[in-house]
Structures are given as structure tokens and as C-alpha cells.
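Of the protein chains in this complex, all but one are displayed in their positions.
In order of appearance the chains are A, B and C, and numbering begins at 1 in each one.
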């Protein structure tokens, strides 16, 4: 009998496939994982503490830096919670613009996921193809609000910029282009036997586990729970539009891939519908010059590409929040990782971790 | 002849270095084009000096030996890995006359010597005293040993047809038809197995950067690292040459275009093989380690045995036997 | 006033953002500009400038007080004395007493009947005297909210998770607030079978911030309790692995407490 020994392997915080500064302390037996302890907090910037000293307008640029892949949704989360507490009316055009940007941002975010996930699995070209299409979206955002990642676009009561001339046309062109382009992705990725082999049957968890770990977004939907805040706790004007909530069947990573590809389609559909009804109009509601939010407490969740992005605000009636807490979906989703990795091969680690789709800026707040 | 005997290897070595330099550039260019970008284009016209600059950087870098490493083995490993890679080139017939060591068991020599490299890799992996490199080294040992078997078995069919292990004879036997046609199954097996032997995507598990950072050479820097890279690309050179000789008719011309010299034909076919290696690399994700082993033992090995069996049968069938 | 200046004023009014303060500040910093002329570094000057300007606006100089508990509830509850169980502490003033001018009879919330029934059932539970309050948070989509004492939290959590009438399997949000008088663990739950949302506010003593862990009831609470411990200093008893999660293990203090002062070795 050979003498074997368990090895303690530190994966991260600098590692190519931990998607940022996540550290995983892994106990391995050969290449089989026995135990995983995720260590987070390397990117903790104390957003919640900082927010206590900032006015509601000033918080918005900070939210850009939480989930930096879909900053529009973050903007919206805090703006939405504030508006809820103040009982503000937001003009229709502003809400439509918000929806267009949020849905485009979801497409961009899922494209990043597909690209980086394939990169984790060792394929390089899909990554660059995804980034090319994402680039188009970022350029559209750049035209709209002057930044490619840190948008700082939404304001309490509306949005900062109206769409520039011809912008909506460009969005429509992109939507039509992207709907066709998805076929190329399926040609390149979905049929690839190696990809199927790598992703099929790994990272499976049950519905009960998913609920207990409070997973949200595609990580929850993949277990077959059709739970989407855009429909079930409708915010903005989503109730006006038709879209499906794709759910998974087997719950493995392959399912997540297909689910996110379908979500891209659905998002494009929503954008298309919004473009059909958007009209000229004001983009800012009637907002007092100094935002003083009435005393009270509010929690609202919005559907970010990663799941339920919530914002819990406690206000004492001043122009700064008494307490602001973000329910960060990546933080919740990452918790299930040790459960999933027990007994898996180390090559499955990246495949499963990638499948969860975490953004470390968000995990660490 | 004596002069050639001594100078030849030096010329070959220089040629080889030239090839490696431009193979790396070519690889980056091809992958760049596939990904809608120009590839390296800053150093020199069309980026021609990019690799030279990279090599110069590697040579100028500080030579780091990790404190906990086994110093002697750590330094020895790149040499063990590189020398066999260079030695196997002796038997490759580039043209009728361009061959350094023409002996009867060339193919056997090639396969035997090339498997020594794995010892170098394993030594380097172990001597680094790093967990990632150890995992990479173990993977690469398992992988290379497993894939050597289908690799060898796939060429048995050719050996049976020609009745010789001499690469010259094998090339000359393809005057009528290249072996890629009658031995297509063998060609597929050989191509896949050689990809695995070369540790290239989709079989680049030993250095899978998304899992093991850089695999067996994670602790190597500077010149020692360059040696591993060199060994890898020399193997690309050797394997592409071997594929050309075995399946694509070596220096033999196509459509009777004999006015084009043999070496050009060789280079053309050779470049095609190299290009397809790069092309596959740009497209495929990486296999998982257990699937990789299963693939070798459960798919490739039976298939290559089947190929031997089929070859033996076809050789006995009157009409078909003319191809074999 | 020249035409240009007029235009400027108009523009200022057109913007939504603190237009009028501009003029006030202008006057405020006029004095200050003279004062700081003799100062040496621009940073110092700026600090003073901002401070003065802030005083003018009443942002920083006025003491930042925590939201009043009663008023929070009042703002969001409607007068519903009849339906609220009698054990509710009498200390909670009615809105009528507080703000008579604004008082107008609100429509009963659509969630009120549900909450009333729910509370009646909760009363049957052991230790239900710890239920301090139950109200509807109107601003928050009529969210039914319970206020409980920390002793009862674990019993309540088990009930909420397992009882067939509740089945709150899903933790939407797990937060904590420092009210200076006490701490509060805020949990927002969702029940998939009943499609109900529920907010639970667990009052925790500030000096001895201890509350039972619910990490074994909801897996999602595990890291969230670690986060609350790390940043708010609430100790969750019975937690399997109560370590700091965001900050380093050597960190001193709990930053989200309102009285937190960064520990600096140099000082």
C-alpha cells in the first residue's frame, strides 16, 4: 500500500480562474478535492460604511464598482430603493431608458460569462468573440453616458442623459445583429463535444439546497424554479412586456450555459419591445433639490444578471442614509461552492466555480 | 561529407531556432487572425522581431531557483527535456538527400527517444517543490505514457504496408497514393495522439493555465523556462515533420509538379500540419483529466488495434492490396 | 443684473440639484475666503471651506441621529389598534399623538388581514411574549414586519421555516442595523409555497450583542451571520464557524457600528 498524503493547496488570490481575488483553500488527495474553504474579502472596500457618509446622489457612482460587469443594474437597485422610500414618480421615458440599459447590460454580462467560462475551460477564441459583441454594447453605453463600465447613469427620479440622436436606432441594429449572432455562438460552443463533456453532469444541486442557500438568478432557475423578480416582484415597467423565464432541467453547468444564452435572447426581446413603445418625454421626475428621504425602512430587490440584487435602506430623514445594505447575489451564490466541490476533480473546480458566475467586487462589497 | 557531418547539426540547430522563433510568431499571428486581431505587430515590420525580443528578454531575466527546490535536478530538468527533442530530428528525411542519420529503424528511434522528454518534465515538476507543478508533472507523465501507445499502434499499419521502419522507404512507398487515403483512421488517431504528446490544446492539461497556473514549469524563469518552451516547439516541428513523412508523402510532389523542388513540397505540407495544430488550439476547450485517460484507453487504443486488423485484412484482398 | 447673470440664475433653477444653495454658499464662503487667505496648505483651506459650507447647509454640523423607532413604525403603520394583539407594548405612541396635523385615516393595507391572522397564530407559540410589534411597512410594498426580541429569534425562525403555514424557505436579505440604542438584525424572508414576504426585525442588546444563530436553519445565514459579526459585532451563538469574513482576523472593532473609530497603530 502506497503512503498517500492530503495536500493543502492555496488557489488564489492570484490565480487565473478565480475571477478576481478569491482565495480557495483546498484540501486535495491527488487531484480529488476533499474540502474547500473560500476566503473572501480581498476586495472589500466598505461600500456600506462609505454610503453612510454620502448623499443619495453620491452613492450611485460607488455602486458602479460593486458588480462592475453590470453596473446599470446596481445603479438601478439603489435608485429604486430610494424612490420607493420617497414615493417618487419616475417619468415613463426614464423608466424605458433604464430598462433598455439594464437589459443590454444583462446581455453584456452574460457575454462576459460565456467568454470567461470558455476561457476557464481552455478555449480562447470564444472569449474574444464574446468581448467583441460586448464591446458594441459598451460603446453604446459610452455614447449614452460617457463611460464604458462605471456608468453613473441613473439618478433618483430619472436618468442623467436622454438618448442621443440616433442612439435608439443603433440599439435596434444591435439587437437584430445579436439575435442572428447567437447562432454563431451555438455553432462554436453548444455542439462542441469537449465542451459538453466538460460541463455535463457537474455542479448539480437540488432545488431545496438552492432555496436554503438563497441562490438567485440563473443559479436558482437552473434547478427548475421559475423565479424572476422582473415578473414576480415587478419593478420598473417590466409588467408591460412579454418575456419568458427560462428554467433548467438537470441543473448542471451545461444547463446554466443554455439558460444564460436563452436569457440573452429574452433580454434582446425586451429591448426590442421597449424600443417599439418608447416616446419622447421628460427624463427626470419632480425631485427636490436636496434629496431628503423620509424616515423609514425599505428593502427592494431587482433582478441583476447574477440574481437578486437587493438594497436595504434605513433612513432617518436626512440627506444621507442611516444604513444601507446591499444584498449582493454573488455573495449568496458563492456560499454553496464548498458543498458542490466535495469529491470533485480539481479540473472540475474551475468548471463549477465558473458556472456559479461570481463577480468578486460584488462578493466583497 | 566530413564537414557536413560536423557542421550539419549546427546548421540544423540554427534552422531549428529560426523555425521555433517564427513558429511562435506564426502561432500568435494565426490565433490573432482567428480572433479578429492582427497579432503581434509592434516589434519590427509586421511583428517579425517579436519572438526575438521575447527570447532576449528571457535570456536577460534573473535566473531564479526556488529556495526549497532540489537545485541539481531543477537545473538538469530542462536539459533532459530538450536534448531528446533535438536528437529525434536526425532521422527526419526532409528531402531525398537531406537527412542526417538514415538508418533502418528510424521510426522506432524517433518514438523511443521522444519518450525520454517526459523524464525531464517530471524531474522539473518534482524538483520545483511546488504543488501546482507536481500536479502538472503527474498529469503529463500519465498523459504522455498513455498516448504513446495509440501513437505507436497507429503507425503499425504503415509499417505493415511498407514492410520497413525506415522513414525514407515509407515516403517512397507513397509515390502512388499518400497514406492518408488508405490509412485515414490511422491518420486521425495519429493526429489526436500527437496533439496529446505535444501537450497542446485540447490536451494541454499538464500546463492548464486555468487550473494549474502553468503546470510543470510554474517555477521556471528565464533561460530554463525558454528551454522548456524550446523543447515544446521542437516537438511541434518534429511531429509535424513526421506526420508529413508518414501520411502526406514527405517531399513527394503532388499532381506530378516535379519542377517545384522537394524541400518546398515538404515545407508546404509541413506548414499545413502546423497550421492545423494552431487552428485546433484556437478553437477547442481543454479536456478533463479523467476523460483524457479514458479517451486514450477506451477509444484510441481499440481503434488503433482495429486499424491494424483492417490493414492486415485489406492487404490480403486482391483489389485493395495494391494500395497496401 | 446683467442678461448673462439672469440666464445663469435661470439655468440654476432649471437644474434639479441644489440650485439655491449655490447662492447661499457663495455668501458663506465669501467670508471664509478671506479668513483662509493666510493659510498655507490648500488642503487645510479646503477642509475649512467644506466645513463652513456644510454648516450653512446643515449637513454635517447637525448631529446625525438615528431614525426614531416609533416614528419609523408610525410612518409606515396605520392606526390599527383593534387588530393588533393586546400584548403589543403600550409604549409605542399612536401616530395621532405624534403628528396630528398630518393624520388622516389611511386605507387599511391589503396585507393587514393576513398579518392579523398570522400574528394570532404566532401568539400560540411558546415565548410569544417576546413579539414586540407587528406592522405593515407601507413604503416597502406593504411588507408585513415583525419586531421580536433576540431571545425568541431561534424559536421563531424554526417556526417560520418549518410550519406548513409559513414555509419561509428563502432568505431574501439578511442585514443588520445599528440604532445606537440597540442593534437590529433584519431578515427578509420569502415563502415560495405561499408567495408571501415577511420582514423580521430582531432587537439585539447593544452592549452584549448576542443572538442565537440560525445558520443551521437557513444555509444562507451562515456567511451573512459572519458578515454581521464582522462588520456589526453581533455574536451569533451556535454558529459553526464564526470568524471574520470581510476584514482580516486581526482587525479591531466593528466598522458598521456608529461609534466605530478606526484603530491606528501610529496614533
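Here is the rule we go by: a residue touches a chain if its C-beta (ideal position, glycine included) is under 8 Å from a C-beta of that chain, and two chains touch if they have at least 3 such contacts.
Methods note: contacts and distances are computed from a predicted model.
Peer 1: Missing chain's UniProt protein name, "Molybdopterin synthase catalytic subunit", "NADH-quinone oxidoreductase subunit I", "Dihydroxyacetone kinase DhaK subunit" or "Sarcosine oxidase subunit beta"?
Peer 2: The chain we cannot see is recorded in UniProt as "NADH-quinone oxidoreductase subunit I".
Peer 1: For a quick check of understanding: of A:66, A:100 or A:189, which residue touches the chain that isn't displayed?
Peer 2: A:189
Peer 1: Just one of A:58, A:234 or A:250 touches the chain that is missing; which is it?
Peer 2: Final answer for the missing-chain contact: A:58.
Peer 1: So which of B:21, B:35 or B:168 would be touching the chain we can't see?
Peer 2: Checking each option in B:21, B:35 or B:168, the one touching the absent chain turns out to be B:35.
Peer 1: Could you list which residues of chain B touch the chain missing from the display?
Peer 2: Interface residues of chain B facing the absent chain: 30, 33-38, 279-280, 282-284.
Peer 1: Identify the residues of chain A touching the omitted chain, counting contacts across the whole complex.
Peer 2: The list for chain A reads 54-55, 57-59, 61-62, 125, 129, 132, 135, 139, 142-147, 150, 152, 160-162, 164-165, 184, 187-194, 196, 283-284.
The criterion applied here is as follows: only the chains that are shown with their structure count from here on.
Peer 1: Going by the contact definition above, tell me which chain pair has the most C-beta pairs touching.
Peer 2: A-C
Peer 1: Go ahead and note the Å separation of the Cα centroids belonging to chain A and chain B.
Peer 2: Computed from C-alpha means, the inter-chain centre distance equals 43 Å.
Peer 1: Can you give the whole-Å distance between the Cα centres of chain B and chain C?
Peer 2: 65
Peer 1: Using mean C-alpha positions as chain centres, tell me how far chain A is from chain C in Å, no decimals.
Peer 2: Centres of chain A and chain C (C-alpha means) sit 25 Å apart.
Peer 1: I need the residues of chain A touching at least two other chains; which ones are they?
Peer 2: Touching at least two other chains: none.
Peer 1: Which residues, counting only chain B, touch chain A once they are in their complex?
Peer 2: Residue list for chain B touching chain A: 31, 34-37, 131-132, 135, 139, 201-202, 204-205, 208-211, 213, 281-291.
Peer 1: Mind listing the chain C positions that touch chain A in their complex?
Peer 2: Those in contact with chain A are residues 16-21, 57, 59, 64-68, 71-72, 75-76, 137, 139-141, 143, 169-178, 186, 188, 192, 199, 218-220, 222-223, 227, 231, 244-248, 255-256.
Peer 1: Quick one: in the complex, what on chain A touches chain B?
Peer 2: Those in contact with chain B are residues 7, 9, 15-17, 31, 118-125, 128-129, 132, 188, 192, 194-195, 197-198, 345-351.
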